[in-house]
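A single protein chain has been omitted from the complex, and every remaining protein chain is retained in its original position.
For reference, chains read A and B in written order, and residue numbers begin at 1 within each chain.
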Amino acid sequence: MRSRWANKATVLHVGVIAVLFALQFVLPEYHHVNLARVMVLASFAMGYNIAFGYTGLLSLGHAMFFAAGLYAAGLMAQFAGVSAAGGLLLGVAAGLALAAAVGCLALRTTGVSFMIVTLMFAQAAFLATFYFGEYTRGDEGFVIPSHLRHLFGLFLAEPATRYFVALSLFALCLAISFAVARSSMGRVLAAIRENEERTRMLGYNVFLYKLVALTISGAMSGLVGAAYGMLFGYVGATFASIQYSIFPLLWVLMGGAATVLGPFVGTLLMFYLVDISSGFTSANMLIVGLALIGLILFFPKGILGSLRERAAPWLP
Amino acid sequence: MAAMTLLSTENLSKQFGGLRAVDSVSFTFLEGEIRALIGPNGAGKTTFVNLLSGRIPPTEGRVVFAGEDVTRLPAHARVNRGIAYTFQITSVFAGMSAMDNVKLSAQRRLSKGLFGPDPALLERVALSALERVGLAARRDEIAGNLSYGHQRLLEVAMGLGLDPKLLILDEPTQGLSDEEIAVFVTLVKEIAQNASILLIEHNMDVVMGLAHTITVLDRGRILAQGTPDEIRRNEAVRRAYLGK
Partner (left out) sequence: MDFGPYFLLATLEGAVGAAVLALTALGLSLVFGVMRIVNVAHGAFFMLGAIIAWWVADTLGAGPMLSFLAALIISPLAVGAVAVLAERLILRRLNYNPESTIVATIGLLYVIEQVALMTYGPDARPVVAPIDFRVQLPWFGYSGYKLLVIAASIVVMLAVWWGLTRTRIGLMMRATQFDSETARAFAIPVDRVYGGVFAFGAMLAAIGAVLVVPIQQAHYLMGNDPLLLSFIVVIIGGLGSLRGTVLAAVIIGLSDGIISVFFSPTLAKIIATLVVAMILVIRPKGLFGTQSA
């Protein structure tokens, strides 16, 4: 029974990637660019989902991990001439190191304290991008020189390449999420989310598991941050702001926490909701606020979470 | 039987503010025993086993398990050395299947290095634990949907999944029907073939029927210790506990 479910789930996820691959040939240019961006942002959300969804760590500071990757790649490109491949590696390293360090401190707290501590660390990181404005150029940001935006000979600013690289990144993060969800470690993380004390009394070093989960989550966020910089060419303080910590939370809540495809569904939906609303108002964050309130009040399991509960228990 | 000391405490104490919940308890527990820990409410039984399992740190004293001083070890490390604790308040993972609950308890022990355990082996071990408590037929049911009695049995199966040297059962029969208690007593006898058991229990029939030795706690101290017959005859115990 279990293996039949596993097959069904594998087919679904490979199918999603295949559809996304095919879409690039039929989408009009505007949506082609959008979808590339959504796939990158959804990868960030998938990283967030490892911590929030699968482990129950409600972080309000993931922007710092995204920004760590973004700035690691961007600043090293700007000042040391490091190109895309090196930038991506630096991004992973930066996100991983920062998440491990923050985790060692923040994971001594739980619940509301954990939320506030991660928020505070992220705020300090955000302010740091202004304090070092000489290099980062703060709010204004800077553009990564286009001759460095090459990955294995591919020019990343070229739309078809960008789409392909975004899809690869998306597939990688999807595979990581899928593997974590299915692994024996994933089972321990879910147990921690459900009852931390009981898990400890089954002999698990709960702190270590949470640290590993947060570090994986941070490393993924760092990788995505670096990729975002290389694909879209711009590095700025906005990406370190509290907004970019709230976005992944919102996307994951909307799509369904602790579901592999939830972050993508949520990101896609929110992206287009905001996109459409910005057509007639400058206050497009209004949609974000209303969505947060509406979801937490009426739909806390999100779209795929509710679907799994009612119709598709096999959904990972 | 060759009576080796499995667990001992020396002057173990726990102070909560002005209250000395456990007061200089020196306690010896032999391998292969079924020991019952009894005492009136507030005698410090749960605090005492929490000190043994490492859920709370002691104010003073030492805990030695299988020849090793474990006083400073965190709870999860003690579990790994073979001290398993089943909760007084049922706390199975309500959102997971019965099978996944037991797998969680067994998989750490069966894992090698970074990679998880062999799925087939894990499946076999978990299923056998479920069979021993008679829940094999309900393996795919969500634990939260099981009846209260079945949840208690699942809790025991999780204890078995840990393959412990010492299984601490904290009021396991509380809230069970008479038939369920009978099943449970048989089960504990069967488990005692491979593990030592420390039982906190209020039901005197269960205690007298199972325990080799009984330790009576009162106000944080050991009041008496002996075979069920000795305890039954002990005047001090009658006064303090049996209310006679």
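Keep in mind that, in the parts below, a contact is a pair of C-beta atoms (placed from the backbone, for glycine too) under 8 Å apart; a residue touches a chain by one contact, two chains touch by 3 or more.
On a predicted model such as this, the values are computed, not experimentally measured, just so you know.
J.: Going by the stated contact criterion, tell me the shown chains that border the hidden chain.
T.: A
J.: Touching the absent chain in the whole complex: find that residue among A:23, A:93, A:116 or A:143.
T.: From the options A:23, A:93, A:116 or A:143, the contact with the absent chain belongs to A:116.
J.: Per the definition of touch given earlier, which of A:58, A:154 or A:175 contacts the omitted chain?
T.: For the chain that is not drawn, the touching residue is A:58.
J.: Tell me which residue among A:33, A:89 or A:285 touches the hidden chain in the full complex.
T.: Only one of A:33, A:89 or A:285 touches the chain omitted from view, namely A:285.
J.: Name, in rising order, the residues on chain A that touch the hidden chain in the full complex.
T.: Here the touching residues of chain A are 58, 60, 105-106, 108-117, 120-121, 123-124, 127-128, 130-131, 246, 249, 253, 281-286, 288-293, 296-297, 300.
Please note the rule applied: only the chains that are shown with their structure count from here on.
J.: Please tell me the distance, in whole Å, between the geometric centres of chain A and chain B computed from their C-alpha atoms.
T.: 43
J.: For a test of understanding, state which residues of chain A touch chain B in their complex under the given definition.
T.: Residue positions touching the partner: 1, 183-185, 187-188, 190-191, 194-195, 197-206.
J.: Taking the touch rule as given, give the residues of chain B at its contact with chain A in the complex, in rising order.
T.: Per the touch definition, chain B meets chain A at residues 53, 55, 74-77, 79-80, 84-85, 87, 91-96, 100, 103-105, 107-109, 111, 116-117, 122, 140, 158, 162.
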